[in-house]
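Take this structure first; my questions come after.
The other protein chains are all here in position, but one chain of the complex has been omitted.
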Amino acid sequence: MSTSIGVWIAAFLTLGIMSFLYKDNPIYKFCEAVFVGVSAGYWFVVEFFNVFLPKVYDNVGIAVNVLLVQGRVDWFHWSYLLGGILGVLMLLRLVPKIGWISRWPLAVVVGTTAGLWLINYLVSNAMRQIQSTIIPLYVAGDLNATIGSIILVVGTFCGLIYFFFSKEHKGAFGGAAKIGIWFIMITFGASFGYTVMSRMSLLIARMDFLVGTWLGLIR
Amino acid sequence: MKFFDRLLAIDRRIIFLFVIIAVTLPLFSKATLHIEVSPMVKAVYDAVDNLPPGSKVLVSFDYDPASAPELQPMALSFFRHCFSKDLKVVIIGLWPQGPVQANIALEDVFRDPEIKAKNLKYGVDYVNLGYMAGNEVVIQSMGSNIHTTFPADYTGNRTSELPLMKGIKNFDNIDFIYNLSAGYPGTMEWVQFAVDRFQAKLGAGNTAVQAPGMYPYIPEQLVGVLGGMKGGAEYEIIAKRPARAVSYMLSQGVSHAVIIFFIIIGNLAFFVTRGKKKTS
Amino acid sequence: MRKTLPFALVTGVGFFMLVQYFIPREEFEIVYEWSLDWIIVIGCFAMLLGLWSLTMASVHKVQRKTPGWGYSIITLAGLFFMLFVGLYPGQASLVRGSIFMLLFEYIYIPIQATMFSLLAFYIASAAYRAFRARTVLATILLLSAVIIMLRLIPLGPLSAINQWLANFILTVPNMAAKRAFWIGVGLGATATALKIMLGIERTYMGRD
Partner (left out) sequence: MKKIKSILFSFFLLLFLFNLSFPQESSDPRPPTEIKAFDTPNDNGHAITVIWKLSADDGKVKNNVVAYEILRSDSPEGEFEIRGMVPVGENLFEDKGAKEKKDKNYFPSHKNFYYKVRAKADKTFSESEVSKPAFAYGQWYHTGKTTVLAGVIVFSVFALAFINLAKKGKELYIRPLAGIEAVDEAIGRATEMGKPILYILGLGSAEMIATIASFTILSRVAKKTAEYQTPILVPCYDAVVMAVAQETVRAAYLEAGRPDFYKEENIFFVTSMQFAYVAGVNGIMLREKPATNFYLGKFYAESLILAETGSVAGSIQISGTDEIAQIPFFIAATDYTLIGEELYAASAYLGKEPVLLGTLKAQDWGKAVVIISLILGALAASFGFQFFLNLFRVQL
């Protein structure tokens, strides 16, 4: 059995969370409450050191320094202050009367990401996928590959037909859409099956921690 | 057949109980599951095995503790393989927790007497350059100069003063890149930036969820991929050093069998009860 | 000021981001890099907003003595202890071995990992409940999942066939459907982004 206090605490928390599987209970709620507090604190501290300090504090510090020492306005570094001000405006959400000001930073965020995403989605989701689907249907001397690439192109085609909104799924069109949704279901099934292994890995590691690291029952 | 009706409305906790038994019991067993080695894993193994001694290998740790059960065994067996073949290892991380995971793996590998006997030196045989924020931009900038991308290593030593790094400027001086990835940034970015732009040679280990997404890149852009715990186990099998992943595979097999068993039972009950409803 | 300016901002900033993609000049590059940094900074402050909401929600529960208010005290205690240990001046919090990281390692990681591992149980019960061959579609979903899961179970001579089948599923139909999905999502997201930039889609801003 382990003699480390850390391991004992970890084991207690592990069992506490697992007890939820039987039913909701005070020990689970205790662990959950600890988790909510600790994780909020953890991420805030990480964000403070990894984002706030290098991006805002350091840059504005340089700008102030340049102003005081050289008497020159360093626009580049001052601009980070503007980012910080937008961030502060976001907090005005908490003041009911002037809460609407927080729409400005929201607008900047939404506008920027919309512009970025328009391009990103069009390029990497649509165009790149088209590019990789344009393949020769016939591969000389390789029947397997030929069948594979034909199915690939037909599957993509039918899948796209399924996502058509303008036409009812009837007749030949409906047939193609049906094949499309079959392909989609195969994908979802496969993804489900694959995920089982991932999730089991996590559980195995946890159980190994409990019976091995903590109780020392294995090896 | 009331039995089947009750089976259909079975309490979830009974299924939970079966799962926990299926996972835990095999941990006590010394038996191992027969594991078929897939060509994708073999390809990665061969790529490393064929490197001449002294070759430089870059390993990027792009995961955090949440995915460690799947990826940590891959890191271990890869390090073991590299060190036993006298390859030089450069470690980086695009995830903040990655280099920490690398250090944990190194500690474990050095416990192995065979590796310990080699008396490997930090800075000469391996280095850990730590985490760098910036995702794919980091890869891009490593393509021109690793020293400016990572000015200092994990513990703050200047990169340019590490003997191993003196001969490494960019991807041209790296013979093989191995990427352990649990999402973004990860293998996709390494393919798009290190391989597509700088013609690096890349192998990868991925979580089971992510691995199928990499298949289209094999073999041109990606040598091969280890998918989840099974991929890790296969690597251990070819390396003839069965370790953690292999020992866990029995639990995997039994728990999968339990799930499939429940699916079959569920369908059986479903058809029996439905058949009865139709006749009555 | 309340309505017009935000939408003008959205359109202006959005079109700049769109246009800069096609212009490689460094002036545009610099502004582009700034705006990405700004977004990160704004997100950092939004986190403060979340922290505040969490604190206030917990304080309210304690004040009103709503059922389970004791747990809110535990949450607050955990939160402020973490903040104190992490932000206490003159020490490196994010280095392995610090008190902050020890708390992370022995409290945060085990709980998070266990929460994640609960998914193993839920995935089993979902498979049992939902994977019934009711319709053609359900049957396809079920079969494809079972074929992939069977890869982990030794089946003797059948293993080779199953291995081939699993590989085929992953490389052919899987790829085909994913591509169709991605192309659809790509066009849909492009359309939504366009609607946002043109000011057609404006629910997200709230209404007065």
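By written order: A, B and C. Residues from 1 in each chain.
Everything below uses one rule, namely that a contact is a pair of C-beta atoms (placed from the backbone, for glycine too) under 8 Å apart; a residue touches a chain by one contact, two chains touch by 3 or more.
Bear in mind that the values here come from a model prediction, so they are computed numbers and not experimental data.
In the entire assembly, the chain absent from the figure touches the shown chains A, B, C. When you scan A:A11, A:L86, A:I101 or A:A126 for touch with the missing chain, the hit is A:A126. Along chain C, the points of touch with the absent chain fall at residues 18, 21-27, 29-30, 43, 46-47, 49-50, 52-54, 57, 111-112, 115-116, 118-119, 122-123, 125-127, 129-131, 141, 178, 181-185, 187-196, 200-201, 203-207.
Listed by residue number, the positions of chain A touching the unshown chain are 24, 32, 35-36, 39-40, 43, 90, 93, 99, 102, 106, 109-110, 113-114, 117-119, 121-123, 126-128, 130-131, 133-138, 153, 156-157, 160-161, 163-169, 184, 188-189, 191-192, 195. Hidden from this view is one chain, which touches chain B at 12, 144-145, 148, 172, 209.
One rule holds for everything that comes next: only the chains that are shown with their structure count from here on.
The touch graph of these protein chains is complete, with an edge between every pair of chains. Across all inter-chain contacts, the pair with the most C-beta pairs is A-C. Taking the mean Cα position of each chain as its centre, B sits at the greatest distance from chain C. Chain centres here are Cα averages; for chain B and chain C they lie 22 Å apart. Chain A and chain C have CA centres that are 3 Å apart. Each of residues 16, 19-20, 23, 66, 69, 212, 216, 230, 252, 255-256, 259 in chain B touches at least two other chains. For chain C, the set of residues touching two or more other chains reads 109, 112-113, 116, 120-121, 123, 127, 142, 146, 149, 152, 170-171, 174-175, 178. Contacts from chain A toward chain C in the complex involve residues 6-7, 9-11, 13-14, 17-18, 20-21, 29-52, 55-56, 76, 79-80, 82-84, 86-88, 90-91, 93-94, 100, 103-119, 121-122, 124-126, 129-130, 132-133, 148, 151-160, 162-163, 180-197, 199-200, 202-203, 205-206, 209.
Those residues of chain C whose C-beta lies close enough to touch chain A in the complex are 2, 5-7, 9-18, 21, 30, 34-52, 54, 68, 71-72, 74-83, 86-87, 93-94, 100, 102-121, 123, 127, 136-137, 140-149, 152, 166, 168-187, 189-190, 193-194, 196-197, 204-206, 208.
In the complex of the two chains, the chain A residues touching chain B come out as 21-22, 46, 50, 132, 190-191, 194-198, 200-205, 207-208, 211-212, 217-218.
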